[in-house]
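Quick notes on the structure that follows.
The complex is shown incomplete by one protein chain, all other protein chains being positioned as in the whole.
Moving on, here comes chain A:
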Amino acid sequence: MSSVLEPELIEVMEQSNKDPEELSETLTDEEKREIDEEASHYEGKSSVGLEALRIVQKYRGWISDGSLQAIANYLDMPVAQLESVATYFQLIFRQPVGKEVILLCKSASCWVMGCDQLQKHISQSLQIEPGQTTKDGIFTLLEAPCLGDCDKAPVLMLGEEMYRNLDESAIDALIDKKKQIHADKSSH
């Protein structure tokens, strides 16, 4: 039988007909413990969807379909409901990201202070556009909303650290430092 559907779509439909358990990964005891701890602060298990996504992302770097299904199973909620939360928040990654996620502020004060130029500079030196990850899997560049440090614009966030009053040379130094750290790690 010929189908008018795109092959990708057929694949998605076949996947979604599978038993949810089959698609799911398993949560670790540590992840479950942290989710339970958070759940005790809210009414009803499904309230803790975002926290659960954050916790799992902390360990796995991003939220795969399998992780999503596993969390939904654990919280006893439809996966579509959890997906609607997961896709809503900019800091929940539904695609793999690099080891270092650069959040470059692109909002008003940073724009006045020249963040567009900085973005071009980063893009050039890492050979990636915003939203992309470097070939070596180390850096992902994302454009961030105002990071609340506008008097020290332009700024970016990397990991949990803020970097302020940036210029091109400060960015070069930062990138070099991070590259070095990852090179050292991989040579061990």
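As a working rule, a contact is a pair of C-beta atoms (placed from the backbone, for glycine too) under 8 Å apart; a residue touches a chain by one contact, two chains touch by 3 or more; residues count from 1.
The rule is simple: contacts and distances are computed from a predicted model.
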| item | value |
| --- | --- |
| Per UniProt, the name of the complex member that is left out, chosen from "ChsH2 C-terminal OB-fold domain-containing protein", "Ornithine carbamoyltransferase", "NADH-quinone oxidoreductase subunit F" or "(Fe-S)-binding protein" | "NADH-quinone oxidoreductase subunit F" |
| Touch list for chain A against the chain that is not drawn | 41-44, 46-51, 53-54, 84-85, 88-92, 103, 106-109, 111-113, 144-153, 157, 160 |
